[in-house]
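All protein chains but one are shown at their positions in the complex.
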Amino acid sequence: MLTVVNSPLPDQQNEARDITEAFYRQMYTIRKVEQNLLDLFAQGYITGTVHTSMGQEACDVGVINALDRSKDILFSNHRAHGQFLAYCDDVEGLIAEIMGKETGVCMGIGGSQHIHKGNMYTNGVQGGIVPNAVGAALAEKTKRTGSVVTVVLGDGTMGEGVVYESLNIASLWSLPVLFLLIDNGIAQSTPKQLEHAGDLATRAMTFSIDSASIEADDVAKVYSTAAQIVSEMRERSRPFFLHVRTARLGPHSKGDDTRPKEEIELLRQRDPLLKIAANLPVDLRMEIEQKIDSRIQTAVEKAMLASHPGLEQLRRA
Amino acid sequence: MLTVVNSPLPDQQNEARDITEAFYRQMYTIRKVEQNLLDLFAQGYITGTVHTSMGQEACDVGVINALDRSKDILFSNHRAHGQFLAYCDDVEGLIAEIMGKETGVCMGIGGSQHIHKGNMYTNGVQGGIVPNAVGAALAEKTKRTGSVVTVVLGDGTMGEGVVYESLNIASLWSLPVLFLLIDNGIAQSTPKQLEHAGDLATRAMTFSIDSASIEADDVAKVYSTAAQIVSEMRERSRPFFLHVRTARLGPHSKGDDTRPKEEIELLRQRDPLLKIAANLPVDLRMEIEQKIDSRIQTAVEKAMLASHPGLEQLRRA
Amino acid sequence: MEKDSNAVVLGEDILDPYGGAFKVTKGLSTNFPDRVFTTPISEASIAGLAVGMALRGMRPIAEFMFGDFITLAADQIVNHAAKYIGMYSDQIKLSLVLRTPVGGGRGYGPTHSQSLEKMFLGLPMFHILAPSHFVHPGEILAHAISTGYPTLYLENKLLYPEVLKLEQQDGAIHRTVYFDEHNYPVVALSNFPDNRKADIAVITYGGISRLLGSILNKLAEEEIWVTACLPVSLSPLPIHLIRSLTEGIKKILVIEESSPAFGWGSEVTSALYDAHAGKLDGPILRMGAANSVIPASKPLEEKVLVSEEKILSTVFEVMAW
Partner (left out) sequence: MEKDSNAVVLGEDILDPYGGAFKVTKGLSTNFPDRVFTTPISEASIAGLAVGMALRGMRPIAEFMFGDFITLAADQIVNHAAKYIGMYSDQIKLSLVLRTPVGGGRGYGPTHSQSLEKMFLGLPMFHILAPSHFVHPGEILAHAISTGYPTLYLENKLLYPEVLKLEQQDGAIHRTVYFDEHNYPVVALSNFPDNRKADIAVITYGGISRLLGSILNKLAEEEIWVTACLPVSLSPLPIHLIRSLTEGIKKILVIEESSPAFGWGSEVTSALYDAHAGKLDGPILRMGAANSVIPASKPLEEKVLVSEEKILSTVFEVMAW
């Protein structure tokens, strides 16, 4: 099942406004979907884990839109809702999946951390997806498809040794893998400085991988940087290490946030959604938000009514 | 069983000659023991694997003598005979061990790749000893013993992810671990450039670990560099990454060398044993060599007569 | 940790105020700041650090946030911990415990719900424990760290909220405790007066124990007399105790949370057949999870895992033979 999703993003010709509008649509959708998920969790309609991307939408939307959705490949981790929606905009499939319904993208079997659609794959064990991404890049290179593979890493995940094995191999074999390090400065409850010695932005340099470090406050900036990087990677078939500094506004998962209120308040002021919202006329924004709100509303209602998967839908052997 | 071995090395006061003599004694012993081991293997007295340090003696002897044998700790890998002899000079125990006799340091149970005496531990699985070394350093630091822990790595072993986890943790927790990378430019049959992207000498820098890269042709130079590094580490309780460039003169193990003769000939010209031998008067050298030759001879004969371990010596549970 | 100055604790996110994903270590870092280490996300190294510390005479207790991640420490467990202790001549002690929450029932999905003990059962020189709420977990942990054997200590997530049941008698249920050669308890529960013999033996461990109280009571009402046998030590298996506790019982049911194929129950079953074959009425039954991933969808997860209902209906079935 390889559904090719057409980019909701207008091509370069159109003016900034349309692009801003498109980005806002995606970012607002992500934010709203995740707020709904947290509410549904609080109300007991969702069990397990819900890792939200709230605050990181500029990174997710900026980078994903720089990819060629018709052939590029994306591996991600436990915090992938934002990337998933930016990638394929399947609000209905995601909400149903996380509610454990058979109408979910993985029939409710995978849940929040284990989703797959088209060329996107996520898994919940930190680090293990990285060699998978490198292997996928090797496969695509062997098949000469010109696909670029992006793999999402968190700052905490840089603690896993297999990440370094993969950096070495991707560079050694000259594979087009975009190592996207989404550095929100925290891993679950542990601040970066208790997880890492040295500067994460420099991790890939010893493997001769070109690297860049950017702030993810302005989605347009993230997009243009990523677009340039990806097109160069495609040309040269080389890996790249993109370090994106961002902020996790919500809890790690569900409600488990032990950070002081003030700290979170400070982060809120960097909310990329506010920043981009400011660039849109209020009436237009209202219109966009209403449409999205009601779409999500409907998706939730549909998912509520959908039934759970049965044993017959579960693969056994 | 923690046997404290007195350093066969005269203290700093004595003149260069004595030091050279002591180093030569150790290096010649290592070379001779390993030549004997290869012969014994060829004659069928040894089974399994025999990874020799031939060509790397200057590194083994130079670094080990920079340690405080009364309390420093050493973790090593499959190619540890040289370090073992430099550490504790137990020719008899090593030969018997590799011949699988109960008089061996590990009663013949561990064999060439799995030896332990005093504060030295080796294991045959690449990379896994590295976090063990970091854990040992954490233990010693907690116990305030002032011990420095050295862990030996090969260039090929830098492919293992756990090495990078350990570099990060040793630096993050400021532990006195000397990461000794013995870079002989080859892993079994694979040249370094097919194993690694980038420069191995820079691997630890992103973790804020001080690093140095030296040539292991002159044992005295290796010793003085290592001694300075170790004393600083002890003072500051910090890790250090020492990259030592050396050459493997023998096969990987037993007789499996697919390198062209000419290549090995070139390496032979860098043989550190020849270099140091040149600094000693012939008669003195002869005397040293004869003593060592007959000591090894006797050790081999003793081991020949020793019996193999029995089931009752094997720990079961 | 108060008593033992060589005890250290390491794991991910274990510092206060968070105190670990399942709060097991809450308070420790406040009381013992120099002996509680929050680690990077590096499971292989968490195990490797513990092994290195144990080699140097410390007593590390390391936590894996989810039992599913023990896979990342497999090389440290198999080729390091279990080898150092066996391959060096002097009888090295390796006092170290790897703790981890295991099991499903929380809707965490395929990579956060497994019971992977199967991977290490039978590994020489390595112990695997799975306390139930019929024993005192703290006492067992304290004993484990003193044996000198590297030990994997499994805590079923669903036991965290349970209250310990350590009384000799609780309603219809009698609790008797035996000790195996490594001094780990084997708990025997029975739902009948001493003067009779059990109709069926149920052998299980860990999380399944939370279901036994209610099951034994319900079966008592049906006058189905059960002896439940709960070893703490999964490997090595205290088979002689299990044998004698099941001696003369005609029906045997072995239950584990994971899928039964090549599981703990396979060893228990073959060992009990060796002892009781011919004296049994029908085959020894094994129960466990479906042979699939553990799905995130909670209702489906319940269908995949063992439940009180499934156990009861199986017992009724067996009794009807």
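So that you can tell them apart, the chains are marked A, B and C in the order they are listed, and the count of residues begins at 1 in each.
In the analysis below, a residue touches a chain if its C-beta (ideal position, glycine included) is under 8 Å from a C-beta of that chain, and two chains touch if they have at least 3 such contacts.
Source: prediction; values computed, not measured.
Asks: Of the residues listed, B:Gly62, B:Gly108, B:Pro239 or B:Pro272, which one is in contact with the missing chain?
Replies: Residue touching the absent chain, from the options given: B:Gly108.
Asks: Have a look at C:Leu28, C:Ala62 or C:Met87 and name the one touching the chain we're not showing.
Replies: If we include the chain that is not displayed, C:Met87 is the one touching it.
Asks: Quick one: say which of B:Ala66, B:Ile95, B:Val125 or B:Leu178 touches the chain that got left out.
Replies: Result: among the candidates, B:Val125 touches the missing chain.
Asks: Residues on chain B that touch the omitted chain in the whole complex?
Replies: 47-49, 100-102, 107-114, 123-127, 156-157, 159-161, 187-190, 194-196, 256, 258, 308-311, 313-317
Asks: Over the whole complex, note the residues of chain A touching the chain we left out.
Replies: Residues touching the hidden chain, for chain A, are 1, 73, 104-107, 109-110, 114-116, 121, 123, 125, 128-140, 142-143, 161-162, 165-166, 168-169, 172-173, 314-317.
Asks: Against the chain that's been left off, what residues of chain C make contact? List them.
Replies: Considering the whole complex, chain C reaches the absent chain at 68-69, 71-72, 74-75, 77-79, 82-83, 86-87, 109-111, 114, 116, 118-125, 235-237, 258-267, 269-270, 273-274, 277-278, 280, 283-284, 286, 291-293, 295.
One rule holds in what follows: only the chains that are shown with their structure count from here on.
Asks: List every chain that touches both chain A and chain C.
Replies: B
Asks: Let me check something: if the centre of a chain is the mean of its CA atoms, which chain is farthest from chain C?
Replies: Following the centroid criterion, the farthest chain would be B.
Asks: How many angstrom lie between the CA centroids of chain A and chain C, rounded to a whole number?
Replies: 37
Asks: Can you compute the centre-to-centre distance for chain B and chain C, using the mean CA position of each chain? Integer Å is fine.
Replies: Here chain B and chain C have centroids separated by 42 Å.
Asks: As a quick test, compute the distance in whole Å between the mean CA positions of chain A and chain B.
Replies: 47
Asks: Considering chain A alone, which of its residues make contact with at least two other chains?
Replies: Within chain A, residues 159-161, 194-196 contact more than one other chain.
Asks: For chain C, what residues touch not just one other chain but two or more?
Replies: 39-40, 42, 44-45
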